[in-house]
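The chains shown are only part of the set, and none of them has been moved.
Labels A, B and C are assigned to the chains in the order they are written; within every chain, residues are numbered from 1.
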Amino acid sequence: MSDDTVSKVIPPNVIAQHGLSGEEYERILEIMGRAPNLLELGIFSVMWSEHCSYKSSKVWLKTLPTAAPWVIHGPGENAGVIDIGEGLAAIFKMESHNHPSFIEPYQGAATGVGGILRDVFTMGARPVANLNALRFGDPEHPKTRHLVAGVVEGIGGYGNCIGVPTVGGEVNFDPGYNGNILVNAMTVGIAPQDRIFTSQASGIGNPVVYTGSKTGRDGIHGATMASAEFGEGAEEKRPTVQVGDPFTEKLLVEACLELMATDAIVAIQDMGAAGLTSSSFEMASQGGLGVDLDLDRVPCREDGMTPYEMMLSESQERMLMVLKPEREELARRIFEKWDLDFAVIGHLTDSGRMVLKMHGEIVGDLPIDPLAQAAPEYRRPYVNTPQAPSLAPSEVPAPADTGAALLRLLACPDLCSRRWIWEQYDHMVMADTAARPGGDAAVVRIHGTNRGLAITTDCTPRYCQAAPHDGGMQAVAEAWRNLTATGARPLAVTDNLNFGNPERPKVMGQFVGCVQGIGEACRALDFPVVSGNVSLYNETNGKAIPPTPTIGAVGLIEDLARTATVAFQAEGEDIVLIGAGEGHLGASLYLREIEGRREGAPPRVDLAAERRNGDFVRGLIENGQVTACHDLSDGGLAVALAEMALAGSLGAVLSLPDDGGLPPLHAWLFGEDQARYLVTVPAAGPVLKAARGAGVPAAKVGTTGGETLTLPGGAPISLDELRAAHEDWLPAYMGDTAEN
Amino acid sequence: MKAAVIVFPGSNCDRDVQVALAEAMARHAPGTAPVMVWHKDADFEKVDLIVLPGGFSYGDYLRCGAMAAQSPVMKEVVGRAEKGVPVLGICNGFQILTEAGLLPGALIRNASLKFVCRDVNLRVETGQSLFTSRYEQGQTIRVPVAHHDGNYIAGGEDVARLEDRGQIAFRYCDPEGALTGPSNPNGSAANIAGVFNETKTVLGLMPHPERLADPALGGTDGRPMFDGLVEALS
Amino acid sequence: MKAHVHVTLKPGVLDPQGKAIHKALSGLGFEGVEQVRQGKVIELELSETDPARARESLRDMCEKLLANTVIENYAIELDV
């Protein structure tokens, strides 16, 4: 080995800087049979970082259900793959870019989108939709506005340029995210089932090819940064910010898809977190092989880059492939056509080792399987979150004026219209967006067919905080409900588990509770988890974010002519409430926004009722019996009703059902009981009868019509007033005046 | 009828316009379909219509459309346009046409500085062109915009002269056809959404008629542009 | 040789970015800002060593690509 890499004794502070514990270092010595050099230490450090190794979460992730007859590839690949019929597969995943987005919101969010897109097209899919689940701090916090502006612009900047529609997502504001925002991006792609690509390398001697952008010194140690808490030193980590180049990524998508239409590729893997290190390790280890890399051939953006920098750089828009040797020239021509770098940087071996050479010398030599398999795995101690006391509707005072309460809810940061955001996203490019943002789930047509995918992301962090297990269940149930409300059959889930420091038993307890809740709900709803991502250490100076297990979900619509949207369609239709409610106000938005209280247990999730009610509603939509449909969630019945009226520019009169036994009016209006939907039908009779037959609670609660919304016992509220309340908050907050 | 859609690196509405055009061709000129032309293929076959699609050619870096306007194929497009071959530029295609000098003016950053994607109303300023023959003058249509740099400035030319020569094709308006401030999504001079060259054989517009040419997507107001073109050129 | 090309909007051409910066500066409480215009600088590293030839080639680059002379002016500066 060359001089600068000769095993010197690595000082303890350098080991610590690499985020490795003393115990972990001992294990490294054992695996290597000698002291590692700095390059090797760096490789261990990124491979064993929380981000890449899932060391704190793995034991719990294993408990999630991942199988179903329609699952083609579950967790373990770059993204999950499911069968959507007619020989096609949907490929999707969600991933976080939380820390980078807090440091540099535009580039952090943009590169987050770029990264998740790569995970999906690496597998052979053309990306067809992006979504983004965002959590910001208190609107009054001095940094929030700047972060919202930058993140939204960055997501749009990348997705718009690459030409993939951004069709949905979610946004919450909560002081719990003041020091740690969450940016979770999801991509869905479609591929022919017989052209799905994985990272499993094979064929000793086959060339290992690098393509895409050149490698720079950017993002070195991004993976370890994503796995460390913010503290006073956060500013010093700034040079790790990466700049995204969506134009190059667009070329990379097209070039990869062009090559994938041939039979040239043996294995392919994007260079994401931990760049060249993790992509080459992954390919070799999945194939049970070894790999020799000649670092002199790595296309570099700057002179004099060291092996350490090359192996750990997180420069964006790069791919690693193993090709059939006889197809190398074909591949080179395709990448050159698209003006992308193309370099054979090594080949596969049978050594089971990764051997790195530069200037003719070996600069690093590591065993692959021992490193991957000995990755630490922790069963971290945890304490369960104490049971939140339940709160009876009678313990929550009624508002002086229900209409005013509704207006306030519609205008609150967590419920107001997100139009200001989605209008900055091209949500129509590719000309297949059948249901645009603003409904329960986006619907994207499967190109060239009349079938569609429904897609959503959901999580209610305030529920997860109050009761992690129930909150985890609720997130899945809500995602399932959102898909169902469009008429889709829910198929599978990707998750993004965002939590604080897992070394703290309280945080670990939140994690465990949420994962268990997610698992239980997914099992009950036949809704397997096919991919996901874990983001831990989301805390600043010891203050953790609210537990936020974001659920992304995909469903299938067999006939786009038989779907429903939230918009009221016609005057004089009956409004039917499906599902039962007791007026649950614990942990509700009403309680928080109107009463200023954050307390109580979240609503109970009855998975059997979810399934029964949802299947019933989907049947109605498929039979063409309903004209509009919306699920009930934040803000309850009254808010759902107002959203339907605004979407259809048509009013309604809400009336109390005549079956008695109702909770207090305000609890009936604003309670957040689960497993419920509002539908409109030309006449309620047949639907009520069918519901009785199916054992599904249903009641007529009003009639559409006019230009006002009337709540029981209240004065009519004009749609204009409702619309202003709903639409104005975000643009006003972001400082957009009418003149723009 | 033969039509070509030019594909630049970074074009991303090429397939969208191909589909809308192909459907119009299937309706009015059965048996024909548009061809896709890679920007390096300067000697593409003779066609009756050239379309420059939307997207972010060359990432929209430097200036939108600037690098595409220098692409090998554009010399050929300019040459054919000068001989009277109709050229339609949508969104980025419009930006490329102004950069290539085929259309007057320039498109600069939206006044809001933000990307804007939403349906807008357009007033058809003339029905007397290859592109607008299936619309009525004064008619209001609804189509989406999606751009960051659609703020039209006449630059050198003045708007009144464009108006006199009948070079204004579409203007942003409210649903009733009034040219109001709030109905202008990007700050364009005189609410201009699309302009012709002097002979009305070249049209550039920021809105995307190809995105509302299919009832499954919520509207068909964009369809008459493609139908009219195919009908006239076949 | 190093060169800087300065590209600025012609006087009278609307400058949405400059306007927005102006507004934002006022919003931040900066007083006494009377006008703001935003331009671009393109920094090039050239292998050419003869200033006259470099300048000529740069002028050509500006006319063809770097500036849109309908709305922009350019100025070439050589680090000699």
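One rule holds in what follows: a residue touches a chain if its C-beta (ideal position, glycine included) is under 8 Å from a C-beta of that chain, and two chains touch if they have at least 3 such contacts.
Please read these numbers as outputs of a predicted model, since none were measured by experiment.
Displayed chains are single representatives of each kind; full-complex composition is A x1, B x1, C x2.
Definition applied: only the chains that are shown with their structure count from here on.
If you draw each protein chain as a dot and join the dots that touch, you get a simple line with two loose ends. Spacing of chain A relative to chain C, judged by their CA centroids, is 41 angstrom. Centre-to-centre separation between chain B and chain C, using Cα means, comes to 29 Å.
Each chain gets a centre from the mean of its Cα atoms; for chain A and chain B, those two points are 36 Å apart. Along chain B, residues 111 each make contact with two or more other chains.
Taken residue by residue, chain C touches two or more other chains at no position, since every residue touches fewer.
Residues 13-14, 16-17, 20, 64-66, 68, 70-71 of chain C are the ones touching chain B in the complex. Residues of chain B touching chain C in their complex: 62-63, 66-67, 70, 98-99, 105-106, 108-111, 113, 151, 153, 155-156, 187. Listed in rising order, the residues of chain B touching chain A in the complex are 9-10, 12-13, 15-16, 19-20, 54-56, 58-61, 111-112, 114-118, 144, 146, 148, 181-182, 208, 210-211, 214, 216-218.
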